[in-house]
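Just one protein chain is left out here, and the rest sit where they should.
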């Protein structure tokens, strides 16, 4: 079952039929779209619309992703997409789980490592993004 | 402004950031996904889930589409996707308009011709689909 | 059969399996990707890489599209994507046909109206783009 207390943010997303592949299940790449959409909705809720982040010159990019596929989504399914975040220096690790809304069955679990790039391509130390998300991180 | 009385069906859809192209606007092909998603939601509301239509052996396919692009959608936009349908023998013409939810500005207008294919690839006369959607068509 | 003499440009494109939908055929929206990819390859061959066009401040956008779907593409198919162009003032009409490589069967036929937008969103008169493509237009 979904323990929403664990997460910073949850979002409901409905499968759209064009996301199915020829097996009638959502294609494996599409889950990365769902995960990205959830991260963008989260930072937007925090007053960090994706657009403004990039006009400040910082471009968040995915450096690493580990994803486990538990159970495929099909036509008509609605999912609950959940995340929490951990900071490790310049790296922000988004732990993201997707469940079926009906029944709560786990669909995918992912750990997504994000870094922010400066305009010159170097990795930003992450202090700006951490400050904007500070309420989620433990105080020393 | 959106005159919802004109339409058989309306659906709100939010832009997802991965649907933007390198110009920061929704890519022209993505609108066809929105239009298809709207048609599927419409027939599903009529008790015709896309899946059951195909297990009966009828495959609805797009034969022709005309689409005018009025104004691009961007990150954060929500659209109202509207449709009405006209039957011309075996052809079902879906007239589909998308508006910005905020302000009602027209985004795209499309006429989408659908036919149903039999299992052997021949075009179905359309009577089955018309019967299912009969409340929308004028009686003689 | 394909009459390549008619066209300014032809490009071979292979179907990738993730472009199939749950019917096992290429989804109707994907053909717009193929058509766009062909236009970009054409202007690139003319020394107009898509990127440089936009850094000059001109953004080509699709204003209108009419597309007829003759025959679906499936897994393993290779297509020949062909185009020629006509200018009507600020509008560039790309006539684009896609055929199966094997057998030459027509797949889709489209007329795609492109205009170039200035940075302020106004429609460019099209003289710059026409000059770059002048060898294709009849002299008075």
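Each chain carries a letter (A, B and C) given by its place in the written order, and its residues are counted from 1.
Methods note: contacts are C-beta pairs under 8 Å (C-beta built on N, C-alpha and C of every residue); 3 or more make two chains touch, one makes a residue touch a chain.
Predicted model, so just to flag it, every value in this text is computed and none were measured.
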Omitted-chain contact residue, chosen from C:47, C:76, C:103 or C:121: C:76
Touching residue (missing chain; options A:14, A:48 or A:65): A:65
Residues of chain B in contact with the chain not shown: 17-18, 20-24, 27, 29, 75
Hidden partner chain, residues of chain C it touches: 16-18, 24, 33, 36-37, 40, 44, 49-51, 75-76
Footprint left on chain A by the chain that the document does not show: 22-23, 25, 27-30, 32-33, 36, 54, 59, 61-69, 72
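The working rule: only the chains that are shown with their structure count from here on.
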Chain centre separation in whole Å, for chain C relative to chain A (CA means): 35
Chain centre separation in whole Å, for chain B relative to chain A (CA means): 30
Chain centre separation (chain B, chain C; CA means) in Å: 24
Residue list for chain B, restricted to those that touch at least two other chains: 33, 36
